[in-house]
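Quick one: structure below, then a few questions.
The complex appears here minus one protein chain, its other protein chains still in place.
In this document, chain identifiers A, B and C correspond to the written order of the chains, with residue numbering beginning at 1 in each.
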Amino acid sequence: MRRGRGGPSEPGIELPDPPEVSFASDNAAGVAPQVMAALASANTPAALAYGDDSWTRDLIAAFRRLFDADVEVLACWGGTGANVVGLASMLEPWQAVICTDQAHIVTDEGGSPTRFIGSMLLAEPTADGKLDPAAITRRSKWIGSVHHPQPAVVSISQTTEFGTVYTSDEIGVLADAAHAAGMLVHLDGARIANAVAATGDDLITMVRNTGVDVMTFGATKNGAMYGEVVVYLRADLAAAGRFHHKQAAQLPSKMRFVPAQMLALLEDDLWVANAAHANAMARLLADAVDRIEGITVVGTPEANAVFVTAPDDLLDQLARWSFFWRMGDAGLARWMTSFATTPDDVAAFVEGVRLLAGRQL
Amino acid sequence: MRRGRGGPSEPGIELPDPPEVSFASDNAAGVAPQVMAALASANTPAALAYGDDSWTRDLIAAFRRLFDADVEVLACWGGTGANVVGLASMLEPWQAVICTDQAHIVTDEGGSPTRFIGSMLLAEPTADGKLDPAAITRRSKWIGSVHHPQPAVVSISQTTEFGTVYTSDEIGVLADAAHAAGMLVHLDGARIANAVAATGDDLITMVRNTGVDVMTFGATKNGAMYGEVVVYLRADLAAAGRFHHKQAAQLPSKMRFVPAQMLALLEDDLWVANAAHANAMARLLADAVDRIEGITVVGTPEANAVFVTAPDDLLDQLARWSFFWRMGDAGLARWMTSFATTPDDVAAFVEGVRLLAGRQL
Amino acid sequence: MRRGRGGPSEPGIELPDPPEVSFASDNAAGVAPQVMAALASANTPAALAYGDDSWTRDLIAAFRRLFDADVEVLACWGGTGANVVGLASMLEPWQAVICTDQAHIVTDEGGSPTRFIGSMLLAEPTADGKLDPAAITRRSKWIGSVHHPQPAVVSISQTTEFGTVYTSDEIGVLADAAHAAGMLVHLDGARIANAVAATGDDLITMVRNTGVDVMTFGATKNGAMYGEVVVYLRADLAAAGRFHHKQAAQLPSKMRFVPAQMLALLEDDLWVANAAHANAMARLLADAVDRIEGITVVGTPEANAVFVTAPDDLLDQLARWSFFWRMGDAGLARWMTSFATTPDDVAAFVEGVRLLAGRQL
Partner (left out) sequence: MRRGRGGPSEPGIELPDPPEVSFASDNAAGVAPQVMAALASANTPAALAYGDDSWTRDLIAAFRRLFDADVEVLACWGGTGANVVGLASMLEPWQAVICTDQAHIVTDEGGSPTRFIGSMLLAEPTADGKLDPAAITRRSKWIGSVHHPQPAVVSISQTTEFGTVYTSDEIGVLADAAHAAGMLVHLDGARIANAVAATGDDLITMVRNTGVDVMTFGATKNGAMYGEVVVYLRADLAAAGRFHHKQAAQLPSKMRFVPAQMLALLEDDLWVANAAHANAMARLLADAVDRIEGITVVGTPEANAVFVTAPDDLLDQLARWSFFWRMGDAGLARWMTSFATTPDDVAAFVEGVRLLAGRQL
């Protein structure tokens, strides 16, 4: 991605071209060729709007096979919208959500779920992006008293915002605690494919059998142009969900183009292959930069995010050359790979890191 | 559109194939070929998300030329979302909207604007889809008293939900009344292209000079796959608008694909040509069915909607053959044309009407 | 009420003192002496807050006797709050309310129910303040389609905002239509006492047996200092209602003082006696002013409101002397009586009307 920010010159040093695809986020990539072909193909014949079409019917059937269960699905425009629709379907306006204080719904959706639903997010501290089951027990003591927020949903992200991956057992423990307290479990699966690729567990093992009630199935960060799907394992919640879906302005008019993309990703497990590639590129990147003096990789990448610490001025120079986001704490950066990241992109980025880090010494 | 509902057989009558493209709505069509090509082209090179890309910058420039003014624009996923974002940018939560009781925001957005913004919609009766300026004066008496809803925005649709088209003068009269009462003017332009094509007035004449403050510029019903743009003539309102945009889950992640579509529609005024074609097909249809006994065309189509009255059982049979929506009153139906409607589609539909109406006699 | 606006002098005419208690509204009166005594009495002994007290328990028992049913009750601060709590308990955020366009929740609560609940109010035209059952049938066609607002509650006011009184039969017809369409019935009983006094029907006949599901039982306009009670005939709705009650900031801290007032009003049917007196004063006023040339009483007062038409300048002069509210239409005014209105007040007001009307001729 040579456009936008970045560029080849830093005073006193000759930098190579930045990588074609940015490491800023997995949504800086374009669209997988199979998805683009599916969009073109779905243009004919004409079809009625709002889901009264064969692609939508095929999508429902495909997800039921994927989960081996009578799930309901609602296709949404994007990830924030899908989280809003899913959570709204699980909550009364007077109920609240337990999640980590690093959850995407807390830090990166601009307050959208709270604005639309009216619910408080009870944000728990986390060291690694995972929710501590003890938080569920502690917060559940508030249930029944009108004075306190009423936690009714536990929301977790898979993979987490720290790039870690819950084991299926860990999800099961959280779901058991939630259900024991009368709460439901929501899973923000913007990067669920990366978790499936990383663990080898399928959706039946990781999502259905653990007890997740509603999830966002992400596609945009994994090769789609747009579109995320709310999957209702608790199919009864979809009845009201349909109205939240419309009210949250998440019902696509020319609907067929969303399921057309999803079906392309599901065909021959392209979604898992895309994610496995992204994960492999993250490990390639981590291994390479870990050998560079002045850069420390935080943990071992479990999926497609590499977290590094480095001197702030080095990160500043690097981000000017090839943009990426800084995390809250000083000296911490996140580099993400995607289905579209090539070994050449990794090599180009590593070369830039090496040159700029070398100058620091 | 041979898929979905409808089919060739009605008991005791041999019906032809229904038309390829449904007359149910202009969103039953697919995507214009120029738009599809633009989507493919925008896939490379990679680009940062959320509008930090050259397509978005080009779109802003294009709209500033179109209005010859320093407008701000926010690209949204769909029409309901764009109306929500535009209206939210114009309203405090304690303020209300004046519109007709047939407005899309009242009848066809599932209550989305009210849910998100918290505002009452003060719905005024209308005979032809247009708002009576007297309603503004009458409602404005409530301003300042905490007991009454506080009207602060006048929202009109161009073209209207009844297929009629405001003249620029009519919009100017409404805007003057609104501004005189301290209110702002919102225009739902889901079909603004059809109004421009119908009147020959450009956006400078019809929107900017009349005093519209914020509008939804529609594209989906005119050849786009998805995407509508909120245009802020009152550019200062976009500062808060950006946050409503995010909160309403209307900020596309891989943003570039929305402006890429818009730019394709704006090139060589394709948007006007598409709409002019749709309007011409509506007149062709109206002229043909008006000669069929048992069918009465209501008024003369001003844009791309044909309203007809007919016996309910005839409409039922027709809709089973080629689906369309019934309006509130018994015996009233709406048939819509689009950029993709062909003379052959019109002929096929008229033939079906003729056969089924003939059997009624 | 000699304070506030008004005064004895109009140019060229010698006006008497305005009446002690204003005819502006029944909330311009003070507190009934029995209620004031109950407040003083409830000050000892100390009691835990938020309803964990004997007065609250006694109130529940009293209302169960009044309705001869296991109703649940939630005591609120005021009428708008009680309507908000009751309606919120009956609605999902994506559902809507059918009511008249003159309903207090539409015109006089500043948009509070819509702001808090997110629900559209589908306001139907009315000639006499009563809702036409046909509106329920017509709106019910929208049920099930995500595109349209979803009516789920029918809300009526007893007495109506036009001072008319539904017969119990009329309420039953509306409730049957609502229930047949799967909707619930809400009754805004800010002036329920005046209806009971006017018809002689008790709450069992008028409310329980007709099928009302949730009601606001008004007290403030009938002698209380503050406090209105949401009565849940559908007791199951109170479980969530308790949380709406807290969230709507309608849970009084030193709760006992609200039920203490209610119990004083219920004792020996003081609430009915107070209302019967108010109704009688309205008839006295109507009979007297109807004989004055230039003033026309609209209809016959059914409860405690007198509507009159008169030249605008006469109404202006009268309101300067003793304040009252003008209704929407030119030349229309509303005069209200209360438990505290005395025959002397009526006589004083009539004398002012007579003098000012006489000068008009």
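In this section, contacts are C-beta pairs under 8 Å (C-beta built on N, C-alpha and C of every residue); 3 or more make two chains touch, one makes a residue touch a chain.
These numbers come from a predicted model, not from an experiment.
Listed residues C:119, C:194 or C:220: the one in touch with the omitted chain is C:220. The chain omitted from view is touched by exactly one of B:150, B:168 or B:261, namely B:150.
Seen from chain C, the chain kept out of the figure touches residues 1-5, 20-22, 24-25, 27-31, 36, 39-40, 42-49, 52-54, 77-81, 84, 109-112, 115-116, 220-221, 225-226, 243, 246-254, 257, 323, 340.
Hidden from this view is one chain, which touches chain B at 50, 88, 92-95, 117-118, 146-147, 150, 240, 242-247, 251.
The missing chain lies against chain A, touching residues 93-94, 96, 106-111, 114-116, 118-121, 123, 125, 138, 141, 146-150, 328.
By definition in this document, only the chains that are shown with their structure count from here on.
Computed from the mean C-alpha positions, the centre of chain B lies at a distance of 42 Å from the centre of chain C. Centre-to-centre spacing of chain A and chain C amounts to 52 Å, using the average Cα coordinate of each chain.
Of all residues in chain B, those that touch two or more other chains are 109-111, 115-116.
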